[in-house]
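Below you will find the structure I want to go over with you.
Shown here is a partial selection of chains from the complex, left in place.
Which chain is which? They are A and B, in the order written, and residues in each are numbered from 1.
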Amino acid sequence: MDKSMLQGADLDSLPEEDKKRMATMIDQLQIRDSLRMYNSLVESCFSDCVDSFTRKALTKQEDTCVRRCAEKFLKHSMRVGMRFGELNQGAATQD
Amino acid sequence: MAANNVPVGLDKEQIFGMAEKEMEYRVELFNKLTHTCFNKCVEKKYKESELNMGENSCIDRCVSKYWQVTNLVGQLLGAGRPPM
C-alpha cells in the first residue's frame, strides 16, 4: 500500500490519543493489505503459470514462470504506486 | 478525508469509521487499478522478469487513463465529493 494514499488524513490536527488510534488503524489496514496482495499475487501467478496436473511437484518451467511472474508483478506494482502517487499529489495541490 | 470536510454533528466513532472506509476505498482503488493494468499491459508468457519499454509506457498510460475514468465517473455520480 502506498503511503501517499493516506496523506489525505490530516493527522496533525488531532489530539494525541486520536492520533495514536488513527496510526493503529493505518497499521492494521497496511497489514491486511500486504497479506491480500500476497494472496492475490500467488493466485495470479499460479493461474498464469500452472496448468498441468499430472504430477504433484512443480515442474522446472512452472517454477521459473512463477518467479518471473512474481518479480514482474512487484515491479509493476511499484511503478503503478509511483504514478498513482504523482497523480494524487497533483490532485492534492490543486485543492 | 481531510478534517475540514467532516460534517458537523458527527461523534468520534463516526468520524473514525468514515476515515477507515475512505482508506479502505483508496486501497481497493489502488488494487483494482494495479490488477487491471497488469492484465492490460504485461505480457503473460513471462519470458523474462523485467518489464520491457513497451510494458512500462503502457503501464504509465493505463494508470493515467484509469485516473481519468475515476474522475469522470465521480462527476457522473455527482456526489459533490472528489473521487480521491
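Annotations
Basically, contacts are C-beta pairs under 8 Å (C-beta built on N, C-alpha and C of every residue); 3 or more make two chains touch, one makes a residue touch a chain.
Treat the numbers as computed from the prediction; the structure is a model and nothing was measured.
In this file the complete complex is built from protein chains present as A x3, B x3, though only one of each kind is pictured.
Here is the rule we use: only the chains that are shown with their structure count from here on.
With each centre defined as the average position of its C-alpha atoms, the distance from subunit A to subunit B rounds to 12 Å. Against subunit A, the residues of subunit B that register as touching in their complex are 1-4, 12, 16, 19-20, 22-24, 26-27, 30-31, 33-35, 37-38, 41-42, 44, 46-51, 55-56, 59-60, 63-64, 67, 82, 84. Chain contact summary for the complex, subunit A toward subunit B: residues 1-2, 5-6, 8-10, 13-14, 18, 21-22, 25-26, 29, 33, 36-37, 40, 44, 48-49, 64-65, 67-69, 71-73, 75-77, 79-81, 83-84, 87-88, 91.
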